[in-house]
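The following block contains the structure, expressed as structure tokens.
Of the protein chains in this complex, one is absent; all others appear in place.
Per-chain numbering from 1; labels A and B assigned in written order.
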Amino acid sequence: MRRFLSLFLAFLCLFSFLPLTLGSAEIPVDDAGYYQKFKGQNVSINVYNWGEYMSVNDPDVLDVKKEFEALTGIQVNYSTFASNEELYAKMKSGAADYDIIIPSDYMIARMIEEDMIEPLDFSLIPNTKYIDEDFLNMDYDPDNAYSVPYTWGVVGIVYNRTMVDENDPIDSWEILWDEKYLGQILMFDNSRDAFAIAMKKLGYSLNTTDEKEIREATEELKKQKPVVQAYVMDEIFDKMGGGEAVFAPYYAGDALTMMSENEDLAFSIPKEGTNRFVDAICIPKGAKNREAAHMFINFLQEPQIALANCEYIGYSTPNTGAFALLDDETRNNPVAYPPADVLAKTESFKNLPKAANKLMDECWTQIKSVGAQVNPWMMPALLLGCIALSAAITIYRRIRRGRDGMF
Amino acid sequence: MKSKMISLPYLIWMLVFTIVPLGLVVFFAFTTPEGQFTLDNLTNAGQYISVLLRSIWLALIATAICLLIAYPLSYILSRMHVNRQRTFIMLVMLPMWINFLLRTYAWMTLLENNGLINRFFGLFGLGPFNLINTEGAVVLGMVYNYLPFMILPLYSILTKIDNSLIEAAQDLGAPSRKVFAKVVIPMSMPGITTGITMVFVPAISTFIISRMLGGGSNLLIGDLIDLQFLGNAYNPNLGAAISLVLMVLILLFMSIVNQFDDERTEGMLL
Partner (left out) sequence: MRKRKHLSRAYVGLVMAFLYLPIVILIVYSFNASKSRSLWTGFTLDWYKKLFSNEMIVGSLLVTLAVAVIASVVATVIGTLAAIGISNMKKRTRSVVMNMTYVPILNPEIVTGVALMLLFVFFKNFLHFEFGLVTLALAHITFCTPYVILNVMPKLRQMDKYQLEAAADLGCNPRQTFFKVVIPEIMPGIIAGFLMAFTYSLDDFIISYFTSGPTTQPLSVTIFSMTRRKVSPEINALSTIIFVVVLLVLLIMNIRDARKEQQEKKKRRELKCEDF
């Protein structure tokens, strides 16, 4: 009888919670109790992520941010950046307080070196167990103390099949320098990715610190500038989707998203080899709600959530739980999960020494500011303009004085 | 009189939020990240002279075009019936209420290779023309965004010119071209200088227009500053040095422009 009563009570409890659970936690999580700690305490965390890099703000898909808020009662303030360098600038300027950031490999290494991110407490992130071992103790975080991998992928060339010459094999970075496609090529608008392409084209390592090689790559990029239509990051989605350009080097995951929106697009990984990147979740120094941030990291590694994210953004997941849930088509997609022989030719970014970083930043500003279309007559015209202007002033004043004198 | 004291909150505010920040820019421009004195930032800023020249050049072209478009328009408007004048000035100001990023974005839709203009020409079998991501597109963006800043001061000065003055000149036998050159233009000089300043200054320092319509390859000085502070090449000291150069440049420009206009009065802006 007593047992029956308790069962009955249990049922009662279950049903009284039902409306609530129906609304919020459709997603099974490993240990719901873990997420209850900050309920009703009005805690919030600031998340700074790449643009279009989490399943949020789209009514048609599972909203990770809202799920987390419903589950934990922690409010998430979500904002986005366009490149690692922009993230770095924002962090370094001191103008921002974030609790969660998602930089790429080399930027994580740089931030570790410059003491900008906090070591993680892995006892608070039980879901680390889902991370594929291949992605632990990577070069950028050798002791696996600062970051939890979020996604990975390779860089390749997105191209529009209907606009390329059929006889052109798209298997080399060379094509991004081809004058035949003048004004039809988009290029990365961040130094490290752009340099990586030039380095690979020249046959150097992505991580070269040799000044001569960096300068050579700079020349290569300057040479490319006339054929480049625009330097862009996330604008690529719009431009490639609308058939504005023929080629654009970009990240495989985003390429998949673009290809699903525009059937003419295809993706190719050049034979010279490419960059294989890992983006990982970190907590910056000075984060206000560190424990809540850990909770968010753990939540992102729930297999269902990781699955929702990687399905939405198209990137490859290091989460074994989510990988197991993927459908076969995605799992065997050579863009998202390239075969071993392609991966063998990839290289990961490492952090460069300070001097090399500085040199690269300087060279990048130079490349961007080089006037591909500097008109040789611009300077003389300007001078002439100035002279004409001052002459006009004097003449005007003289006329005026003369007129005044009449009265 | 003690009422001088009531401007104290403003004076303090100005000190803290206008003068001190500019001091910080100067300080950053002359120091290394470690805080030591250096001139390197300024000499490094000299490397970007081509960007500087391009900015001046494009801003000057945009200002000239604005003046050429706005002067006849303002003149026509100022000679209209009063009610009609009011309507048209309202129409000139109205676009300013739509976020300028969106207006510029709409230009992207127009200018793209598959954009509306090219599609329109495509109907006649022309093109496609390469319109976007060129210097011309950047100038167009500047002209479009800052044209009202030229129209409004010109209009407000031209309405103040008494019609009888023009008639008097005509009665005295001056041909209309001469009336224009000798009466209307000299009298509207304060409006012209204000308009030029109000277009040139934002045009030379913009970084959004060049990014959206110039494709990031037509870098302007504003982009360069943004790049150093919140962009892809973090170096606030260099950024501060470039800002300093820009400020000096604008001061120079304004001193030239103000020479045209001796009786520049306070509150002439708008």
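To be clear about the criterion, a residue touches a chain if its C-beta (ideal position, glycine included) is under 8 Å from a C-beta of that chain, and two chains touch if they have at least 3 such contacts.
Since we're looking at a predicted model, the values are computed, not measured.
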## Note on the structure
Omitted chain touches shown chains A, B
### Contact partner of the left-out chain, one of B:147, B:166, B:196 or B:233
B:147
### Contact with the hidden chain (one of B:49, B:76, B:165 or B:181)
B:76
#### Entry: Touching residues on chain A - with respect to the absent chain
44, 46, 48, 51-52, 57, 59, 77, 79-80, 82, 93-98, 233-235, 237-238, 241-243
### Task
Considering the whole complex rather than only what is displayed, give the residues of chain B touching the chain that is not shown.
1-11, 13-14, 16-22, 24-25, 28, 69, 72-73, 76-77, 82-83, 86-88, 90-107, 109-110, 112, 114-116, 144, 147-148, 197, 201-202, 204-205, 207-208, 212, 222, 225-226, 229-230, 236, 239-240, 243, 246-247, 250, 254, 266-267, 269-270
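Everything below uses one rule, namely that only the chains that are shown with their structure count from here on.
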### Whole-Å gap separating chain A and chain B, where each centre is the average of the chain's CA atoms
34
### Task
Could you please specify the touching residues of chain B with respect to chain A in the complex?
44, 47-48, 50-51, 53-54, 56-57, 60, 112-114, 130, 133, 135, 186, 215-219, 223-224, 227-236, 256, 259-260
### Query
Of all residues in chain A, which touch chain B in the complex?
83, 85-86, 88-90, 92-93, 183, 189-191, 225, 228-232, 242-244, 361-362, 364-366, 368-374, 378-379, 381-382, 385, 389-390, 393, 396-397, 400
